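One structure is given below, encoded as structure tokens.
In this view, the complex is presented without one of its protein chains, the others remaining in place.
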């Protein structure tokens, strides 16, 4: 799988905390964080864009001509849309002072204990 | 800010790639990934749960008595909801073979070049 | 199909405008409309609940025991979730002074002219 760790101790790219820091620096230079409900609206918008891309690829929706022409050859549209959601989630965490790495651990622990066996295909 | 890097070379927690790997291992033991449109539906659901939490805190919605009683003291609900979105985004990336760390870089580069000055408060 | 008109002149239930009016009256007695971004957050939440219900029925997600126990026998959950979205859309239209019946016509005209042939299954 792309991006999986192999445990040999080599550098593995940036941590969640480092990404949060990189965004923090960029946002500081670009006017500061939006207020919470605006960030939420942006998350909703980006989730909608993932939905459009998924429907084009795995669902029933055909692309409009203008959408096809706007595509950049070689660009990983799906990856970009997922990264847009990641970006806004990191912004929301930063704006609220959430340590997303710690929250991710707490979430995984909850998942392992409470929901074991539920997150599977039929 | 919580989670920001300080640049002293010390360990910084896991990378996006390592989180993708951790999820991959967990999912492999729990029945495999859902198909794409089911993962998308889950992303929509989790985004909705972030919306509920944000509306409770920053918007106009009052919690129902049953919701208040269901709260776990000391739990960071907002962080957990954001982590749920992160989890499902990582699942979607894994299921599609997306290297989210690379996509994140591509997204940030695009943001810096094309959208500079747009992501700011009024 | 449920709810289709047969053109015999008999009463057909309430119009969109009447539903907007009924909601307006109810909201007036219950504290007034939320501000726009709170209504939007609620739309996001309700869309997420439709997603959960659809994933349970047509996707890969299994219901938790607590969810199964909370189901009311004979209740049309799916219809109720769609009605929740309809309700919030009508609230948003009211709060903004939108005549949704007119907007619906404008949207259908646009659909017929511009997008003919696109909204179909593969």
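Which chain is which? They are A, B and C, in the order written, and residues in each are numbered from 1.
We take it that a residue touches a chain if its C-beta (ideal position, glycine included) is under 8 Å from a C-beta of that chain, and two chains touch if they have at least 3 such contacts.
All values derive from a computational prediction rather than experimental measurement.
*Asks:* Mind pulling the chain C residues that touch the left-out chain?
*Replies:* Touching the missing chain: residues 1-5, 12-22, 24, 26-27, 30-37, 40, 43-44, 47, 50-51, 54, 57-59, 75-76, 78-80, 82-87, 89, 92-94, 96-104, 106-108, 110-112, 116-117, 119-121.
*Asks:* Contacts of chain A with the missing chain: which residues?
*Replies:* 34-35, 37-38, 41-42, 44-49, 51-52, 54-55, 59-61
*Asks:* Residue-wise, where is chain B in contact with the chain that is not depicted?
*Replies:* 37-38, 40-41, 44, 60-62, 64, 115, 118, 120-122
Everything that follows uses one rule, which is that only the chains that are shown with their structure count from here on.
*Asks:* Suppose each chain is reduced to the average of its Cα coordinates; what separation in Å results between chain B and chain C?
*Replies:* The computed centroid separation for chain B versus chain C comes out at 27 Å.
*Asks:* Touching at least two other chains at once: which residues of chain B meet that condition?
*Replies:* Answer for chain B, listing residues that touch two or more other chains: 34-35, 37, 44, 47, 51, 54, 59.
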